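To start, I am sharing the structure in question, which I have written as structure tokens.
A protein chain is absent from this complex, but the other protein chains hold their places.
Presenting chain A:
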Amino acid sequence: MFPELNSILNSTPDSFKSSDFILASDRRADASFLIHHYLSFYLRAGCKVCFLGLVQSFSHYSAVGQRLGVSLAQAREKGQLVFLEGLKDSFGVLLQDTSQQETQPLSFLRSPGAGLEGLFRFVERSVRQSGDGDAGESWGPPVLLIDDLSVLLSLGVSVGAILDFTLYCQATVCSELQGNMVILVRCEEEDADDDEEGSNLLQRGLVHQCNLALHIEGLPTGYCRDIHGQMEVWWRPRGETIYNQRKIFHFKVHDKGASFFARGTSSAVL
């Protein structure tokens, strides 16, 4: 959890806006530090977290979480965290018998054209468990985190199917259960945009749905040791017609956090 980012977004683990869909996207840079931020943020806030880790192993997230001061293994044992390890579970789906694939969250690996209904059912099951409280603990509003959605494109799922999936997740997690959702997508280079089924199209579709878009990009002037890139924060409150509340910050990712500063105020410049 990065306190500087919290102060930019005006939220703390004790008080944050509910029913938000936060979209993190990157282009020529790495925005996964935002996923780590939000994972530790919501675990600290006591939310029930459903994490779809499609690109890294559990131990990776666990190691980063350790540095940021949260224990993923403990949270998983307590039932606070539901973790779908895409890398590991995909083997099971690909090697199993064809007869019982319908209920699997990753069944789209076998038939990408059929849509992501299985994955949504998994999310729905996980986020609805929060009220049960069988272990005597009750968690806060549910949170869905996805790292990252654009890999589904390379697995053969269409942009439309992914947008349907996120719309369902939004309807269940944000609208119905008053929880939050954080999704990461990676975009291609701007000029590769003619591809109609590309990640840029997916990003635009998700921006239409989200309430807050955080876009990470490398510096347009190239690599710099003291500034790792820029982050555009774009507030898109529901029910508004124009979304012109945008701000750009420069950032530097450290070992245990990240610092954000207004453009031109990095320590390398001043």
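Following the convention adopted for this analysis, a contact is a pair of C-beta atoms (placed from the backbone, for glycine too) under 8 Å apart; a residue touches a chain by one contact, two chains touch by 3 or more; residues count from 1.
Please note the rule applied: contacts and distances are computed from a predicted model.
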From "UDP-N-acetylglucosamine transferase subunit", "Elongator complex protein 5", "Phosphatidylinositol N-acetylglucosaminyltransferase subunit A" or "DNA repair protein rad9", the UniProt protein name for the chain not displayed is "Elongator complex protein 5"
Per the definition of touch given earlier, which of A:Leu52, A:Leu201 or A:Met231 contacts the omitted chain? A:Leu201
Consider the whole complex, including the chain that is not shown, and state which of A:Asp30, A:Asp226 or A:Glu240 touches that chain. A:Glu240
Just name the one of A:Val55, A:Val93 or A:Leu167 that touches the chain not displayed here. A:Leu167
Extract the touching residues of chain A with respect to the undisplayed chain. 115, 117, 120-121, 124, 160, 163-164, 167-168, 171-172, 175-176, 196, 201, 204-205, 207-209, 238-244
